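Only one protein chain is missing from this complex, and each of the others stays in its spot.
For clarity, chains are labelled A, B and C in written order, and residue numbers in each chain start from 1.
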Amino acid sequence: MSAAMYNEAIVTAARDGRHARRLPAPDRTVTCDNPLCGDRVTLDLTLADGRIAEVGHKVRGCLLTEAAAAALAARIGGTAAAEAATLLSQLRRYLAGDGPPPWPELAMFEPVRAVRSRHECVLLPFEALAEAARLPADGETA
Amino acid sequence: MSAAMYNEAIVTAARDGRHARRLPAPDRTVTCDNPLCGDRVTLDLTLADGRIAEVGHKVRGCLLTEAAAAALAARIGGTAAAEAATLLSQLRRYLAGDGPPPWPELAMFEPVRAVRSRHECVLLPFEALAEAARLPADGETA
Amino acid sequence: MSVDVAAIRAQFPIFAAQDRPFHYLDNAATGQICAAAADALLRYETTARANVKRGVYRLADAATTAFAEARAAIAAYLGAAAPDEVLLGCGATFALNLIAHALAPRLAPGDAILVSELEHHSNIVPWQMVAAARGAVVRAIPVTEEGRLDLDRLDEVLGARTRIVAVTHASNVTGAVTDVARLRAAADTVGALLVLDGAQRAPHGPVDVRALGCDAYACSAHKMFGATGAGALWVRGDLLADLPPFLGGGEMIRRVTIERTSYAPPPHRFEAGTPPIGAVLAMGAAARWLAAQDWTALAGHELRLTERLLSGLAREPRVRVIGPTGLQGRLGVVAFAVAGVHAHDVCQMLDDFGVALRGGHHCAQPLMDRFDVAATARASFAPYNDTADVDALLDGLAQTIRKLA
Partner (left out) sequence: MSVDVAAIRAQFPIFAAQDRPFHYLDNAATGQICAAAADALLRYETTARANVKRGVYRLADAATTAFAEARAAIAAYLGAAAPDEVLLGCGATFALNLIAHALAPRLAPGDAILVSELEHHSNIVPWQMVAAARGAVVRAIPVTEEGRLDLDRLDEVLGARTRIVAVTHASNVTGAVTDVARLRAAADTVGALLVLDGAQRAPHGPVDVRALGCDAYACSAHKMFGATGAGALWVRGDLLADLPPFLGGGEMIRRVTIERTSYAPPPHRFEAGTPPIGAVLAMGAAARWLAAQDWTALAGHELRLTERLLSGLAREPRVRVIGPTGLQGRLGVVAFAVAGVHAHDVCQMLDDFGVALRGGHHCAQPLMDRFDVAATARASFAPYNDTADVDALLDGLAQTIRKLA
């Protein structure tokens, strides 16, 4: 049932606007498009000692993308930038049905596992993060 | 039955070597390839008063092409060059199952009507003739 | 005139195969295959398979003949002057790339290609590629608030250097049908060729390329109730005779040496390699099926469904239709945005109601930009749809809005 996908945790996360804004002076900014549907996530980060300090996001996308971006922003502060790639690949494996999610709250995406065409919606903010982490300091992509 | 295609009339025509040679001084020469199988007919003509005088052919092709070239060469002398296009289109229609052949002896190709992939083998010498007839005097194509 | 939908559905195997509600409204993305096409495909692949154009044994000769008959059926459906004006390939996207590539040598630096803001990417990107290679520019006919080509503004974009006008015959987003006569007349004033993308129009009744006056016409079998993997490009015979090939390979040559190759006449010159034989035979069968229908009745039927949908949507204050709100000059393709609910979420929720809709940019990002929306949901009708399909959509949409908006 698709309705299960819009469980309370996801809808609540999607409405969590705390980090849904651009940062005034980000160290890194990345915009990621989902080439198949045109949805777009922009992520601003500030860094301190190789760890992520502040995050802001701007999402033009569906509820799943909004929820994923909000969940990412809510928890990522203090994480080493170098961990972004691992985070992305663990989330990708989780959606594919292999292993636990990287963070417990991401288990709200459980109903999405069965719908392959929506995986990318959840992954997009984490892809933006992984790309940001790869950038040289002050890097920016469009 | 394919064997019917190799009836005595066709085999005899194919062995008719009377015109199977290049002319020393043709007014027109045309070479036609069957693009699908690479077979090739070269036709040399001399003309007098807009009528075909002498014909020579060189065939690199199957028995059907050889028989068609020989039949063409045996009968064409004296025909107005302008008639070549009509001849070709009547033969094409005949093979497609529509109407009589342009000359009675071409009815030997009756068994070929059922095998579409061999029509081109029969048509090739007549296509060369039609192309030759369209050429300006002294024309030559390769 | 009313239409016996049950009788039509009986000719489409998908309906018998469904064990839950099935309101298939994604026909603009792909239609369902008709039984005649499925039979032609399966019969060829499993009982009559041989390569075409080269073999003389029974099976090969039969395949060659069937292939020629399919070409003739497609040519007749499009109104071509001769079967050999129809080139067979793997889809409309391929067809549009072929014609773009074949016309490229006619472009000089500074020449212009005119597309429109409502084109499918398949009728934009190939022209951009060709333009880049030749130093030409791509311009676009603007689109009205109603989602139609704004032909009143043609003067702004059509110029003396416009060599090619390439637009869709009907929009895959707004459903608007192009006024081809007016475009043809305008193109003639500057001597431009007119290429039509018929992918959306071709599934809705016979086309008459000669009456339209276009120079080339592309369409896609899977949207015409044939199989996936085939499409056709019609090109006016005298133009076609002069065009260079696109792909190189077997079957399109006259003579090959390592140094030099000469090419076969059309259509072979444009059909390199083994064609998608099964899908082409299915396309022939689908063209025959399409040609046999009563399109006065079916077009009326599709528009009545469109009307029912449009009026239902008009009752939802959060819904904005992108496209004509009337029924004149349009097909049954209806795209809409829902304030506060993303198109993917609309489509996902509607799936629970058995309603198959498409959400996204529909490969028409310039049009999305024009209307400043990121994505829309889209319903698109075929003869086998009925009012229950529309009502299921409207019901599901109302519930979705209640839940997510």
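Note that contacts are C-beta pairs under 8 Å (C-beta built on N, C-alpha and C of every residue); 3 or more make two chains touch, one makes a residue touch a chain.
Since the model is a prediction, treat every value here as computed from it, not as a measurement.
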Chains still shown that are in contact with the chain withheld from the display: A, B, C
Residue among C:175, C:229, C:266 or C:332 touching the omitted chain: C:229
Touch with the omitted chain, as defined above, among C:7, C:258 or C:292: C:258
Residue among A:4, A:36, A:80 or A:107 touching the omitted chain: A:36
For chain A, the residues touching the chain missing from this view: 33, 35-38, 115-118
Positions on chain C contacted by the hidden chain, ascending: 13-14, 17, 24, 26, 29-30, 32-33, 38, 41-42, 45-51, 54-60, 89-94, 96-97, 100, 115, 117, 120-122, 124-129, 138-140, 220, 222, 227-230, 245, 247-253, 255-261, 272-279, 344, 347-348, 350-351, 355-360, 363, 365-366, 369
Touching residues on chain B - with respect to the absent chain: 1-3, 5-6, 11, 36-40, 60-64, 115, 118, 121
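Quick note on the criterion: only the chains that are shown with their structure count from here on.
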Between chain A and chain C, centroid-to-centroid distance (C-alpha), Å: 36
Geometric centre distance via CA averages, chain B-chain A, whole Å: 73
Inter-centroid spacing, chain C versus chain B (mean Cα positions, whole Å): 43
Chain B: positions in contact with at least two other chains: none
Overlap residues in chain C, where contacts from two or more other chains coincide: none
